[in-house]
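Only a single protein chain was left out; the remaining protein chains are all shown in position.
As written, the chain order gives the labels A and B, with residue 1 at the start of each chain.
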Amino acid sequence: MTEQKKTKKNLFVFANRPEPAAGGPLPGKAASYAGDALRQLRKDAAAVAAVAILAVLVLMAVFAPDFNEYSYRRQLLAEDYVNMPPRIRGLTWIPLFNGHATLKERQLSSLSDTAKYPEGCVIRTFNERTVRGIPVADVEVDYYLYKGAGEDVNFWFGTDALGRDIWTRTWRGTRVSLLIAFAAVLLDLMIGTVWGAVCGWYGGKTDLILMRICEVVRAIPNVVICTLMIMLMGSGVGTMILALACRNWVGTAQLVRAQFLRFKGREYVLAAQTMGASDVRIMSRHILPNAAGPIINRAVMAVPGVIFTEAFLSYIGLGIAAPEPSLGNLLAEAQGVLGLYPTQTLFPALIISLMMIAFHLLSNGLRDALDTKTY
Amino acid sequence: MRKRIYSVLLAAAMIILLAACGKKPAVTSTETSEEPKAEPKIIRVSSENCRTFDPYEANSSEDAFNTWCQARLYRSWTKIEGTTDTRYMRPELAAAEPEQKDADGCVWQIRLRDNACFSDGTPITAASFEASMKICLDPKMKHRSGDNMNLYISIKNARTYYTGGDVKWEDVGIRTLEGNILEITTEAPVTADLVMKAFGEYGTVPVDPELYASCMSADGASSTYGSAADKAKYCGPFTVTKWVKESRIVMEKNPNYVFADEILLDGAELVYVQNVQTRVEMFERGELDAVMITAQVGEQYMDSPDYFSTPSRYILMIEINDNTAHYNAASDKKSEPVRVEHRPDDPNNADVFTEKDGKKTYTAKALDASKMTKPILANMDFKNALWYAVDRVTLARREGGEPANFIVPYTSYCGEYSPVRFRDTDEAKAYVEDIEKSFDPALAKQYFDKAMAEEGLDKLELTLTISSDNDEMRICAQFLQEEFDRIFEGRLVLKIEEIPSANRLSKMKAWRTDENAFELGLSNWSRLVTDASPMNQFDVFSSSYWSKCNAAYHCETVEKTIWLQESDASYKTDMAKNVAAAAAMEKAALEERIVIPLFERTTQSLLHEWVTYDFNDPANVRYWLCDIDTELRK
Partner (left out) sequence: MSRYVLKRLGLMVLTLFVIMTLCFFVIRLMPGSPFDDPESSPELEALLEEKHHLNESIPVQYYYFWRDIIADGYWGVSLKIEPNVPVWKVLAGRIPVTLVLNLLSIAAAIPFGILAGALSARTAGKIPDRLIGILTVVCISVPSFVFASALQYGLGYRGGLDIIYNSAGTAAERLRSLILPVLALSFWPIATICRYLRGELLENLNTDYMLLAKAKGLTPSQSLTRHAMRNSMVPLVNVIVPLITGVLGGSLVVEKIFAVPGVGGIMTQAISSRDLWLVMAVLVFYSVINLVTVLLMDIAYGLIDPRIRLAGRKGGAA
């Protein structure tokens, strides 16, 4: 084919233009499918914002755990820096980051005891009442002063019940959650694509049997399949990835199969077949690239679902083992002390929400850009 | 009887809370006695979830709370009663103490009260009691209580009947006689005290045979008796009037209870709230009168006048599977311990039997220590390294407990009526080192390096098996993981294996047959306070402990002394001897580092103003833990 083209090019000469056009060939590259989609995507402000958010989150997940001197597992128990509120130097004018905390039902008489309450740590007392005849009040204190921590001790997101830095844990948890999500989606794509391709390409009995299996797997609820996997293999990052990919691939397989059915009758495929290309080559080189758009879109759409499921499994106690944090683990742990230490829930919740929103926006943008609505 | 209970603190707290509530009437009666129309005295407390009110099913160590409920709802013949100075068995359903009817002490008769009945008035007669026992021992249903029936006395043929042997019910040593009398025949001579003890347990309480039968499944293998408030009949101080599963149990005073007039409370509402935070919120809103809290919440409330902290009865410790222990399969306690060596020539490594004076002595399985994949676990220097690597003070502060470098908990007293704690005796103080000295990172590192050099190891990875449903263990495990990593400079990697408690038990229990069943584990042993003998704290460490499940330790002194105690009653009566023996055992056990004790739990609770109790009175703490019902009486 290419040979022919060349000869043709030489044979035909522009009649009214003896020299090649002064400007040379058309500037810029021909608009490829991907290029076109990208341009479309770039116009979508929401999608661009989503990409930016995701980029920041990924960068933070990679680097942020090393921004301070604490590690995700180091426990500052000896110093008694347990359940510290967040404090960021320079941002203490924001109530969230001023390092203040409320102590419940303190006896008013003991407030002047500097051994218990170092000087200057009591900011205000409120909710004064008497319990068992003893005057008590809730006390807002500078918790860092209260615990005897110096100016240089700052936990940006606070610490947890074991005195571990929540900043480090949250970002490391983000990393773990993202890792699990990407790995699970990748696995899902790999299985789904091969499965769907085989179904779509070979058709007939193979297709029938393989698709029946798909239908059965699809009928098992996510909860059930994840639970079974974890029951069987114990909890861990590996199991989690497998469990999450274990059902999702069916959707990919069905999608890929539909794409293959659509393209397998096309002329260029027939041409490749006539030229003796192997099945694998045709599937991977000729049809798959055409089906790439919907598959990519599906993958992006699958990520938030996986992140949600991971968090949800951690919540019901089937998550990955300590001390490795994941966003789900962090949320589940913090849920128990939500009323006392709401900031422990706040940051992981914010990040997981941001992440999910970004992935949704991106997949919306991609859907429009790739115009895959019809699939 | 010992109870190995993870959730014992919950039960203890419950007991404390309800006991504390018993004080309410006392307070109100002095202050508001003028008012003729007193409000019904009902306490609302946070509780655990209850599984069943079938007295024959609920008797497992997993649900201390269930056992606790049963003690409020059911009564058998007798009950241990008493205050700090007097303890006695009080006949409850029985009219009087059992009478010995033969020379040996194998046949006993007991007359039931004529007015004994369930809360709805259904009479409890000797015949219905016998029918109850038949249900309890039913070979088809295989109730847990049937298994425990022979704990104190061996009723003739009961075990054979229960296990499905070829015995008819008529041959079992429980018989109804004329005049509301039951006759018990035992296999070996027993005392009246033991008979009363045997019929003072929750497993031997009567049920209504008719109701039981009506709840029976078609194949007669299971009954739903006790699965709802109206599917059981109660003969104890309280009845259940409402039971919303996983939420609320409403108890009311049982007017037909034998000693009904002694109960001060009109009722109790037990609210199951899983989340501590929610419990506290409900307490603050006045929806609950008494709640149990965790150390983390306790930290916030520790200055509150409503906050109370009281010692629990157990010490959390690290167990090391060093394969030195032996398992006494026959659990024949009347035998002398013999150290059994592993015999490589024995193909099955079968149980070893020795005959002495015509008696089977010591049946044990010897394990082959050479099969251990981590022989360092048996290394003394390694154990020393672990011992000195734990900052117990910090750990205890985090967990809300007291640091412990000893085995007998602070709540153990020298004898049932003694106000002296074992820990305060000179004998016990002699060998326990200063708690500060028990944490020495440099020394730990030194021991560790030595152990590693001896074993020729460069890096070591060990698995610590814990229960996934126990937050206290989880925190502790993560603490240890981090500390060991820091102190041993990354050479000891502790992997935490979190598995559900049922699963964990079977895993750790396998040490009896598998040399590598587990490596390290966290556990706690706790006991009833009725057993106020310091020595008894140690029989869980001996090979004769019948349900020795994950205690893979072996200490020669403990082994020998416990055996001596079994055959020498003077240990039980002579407290000085008892204390000395306990001290000797503890000293040896600590020196051999058979376990690494970490800290002793305290139970923390918030109680409303009218709920008062003197927490500083040690006798009273013990007293509650035995039983609270008397506390509810005048």
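We adopt the following convention: a contact is a pair of C-beta atoms (placed from the backbone, for glycine too) under 8 Å apart; a residue touches a chain by one contact, two chains touch by 3 or more.
Since we're looking at a predicted model, the values are computed, not measured.
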Give the residue, chosen from B:274, B:370 or B:570, that touches the chain omitted from the document.
B:274
Using the document's definition of touch, tell me which of B:315, B:505 or B:584 contacts the absent chain.
B:505
Just name the one of A:98, A:154, A:193 or A:345 that touches the chain not displayed here.
A:345
With the full complex in mind, choose from A:75, A:174, A:239 or A:254 the residue touching the hidden chain.
A:254
Residues of chain B in contact with the chain not shown:
3-4, 51-52, 54, 57-62, 140, 142, 144, 147-148, 163-164, 217-218, 221-225, 227, 242, 244-248, 250, 271, 273-275, 278, 281-282, 468-469, 499-507, 509, 546-547, 549-550
Could you pull out which residues of chain A are in touch with the chain that's been left out?
46, 211, 214-216, 218-224, 227-228, 231-232, 251, 254-255, 257-258, 304, 308-309, 311-312, 315-318, 331, 335, 338-339, 342, 345, 349, 352-353, 356-357, 359-361, 364, 375
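Heads up, the rule we're going with is that only the chains that are shown with their structure count from here on.
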Could you please state the distance in Å, as a whole number, between where the Cα atoms of chain A are centred and where those of chain B are centred?
46
Chain B - residues contacting chain A, complex
275-278, 280-281, 296-297, 299-301, 303-307, 391, 394-395, 397-398, 468, 474-475, 477-479, 481-482, 496-498, 609
How about chain A: which of its residues touch chain B in the complex?
73-75, 77-78, 80, 82-83, 103-107, 110, 131-134, 136, 161-162, 317, 321-323, 335-340
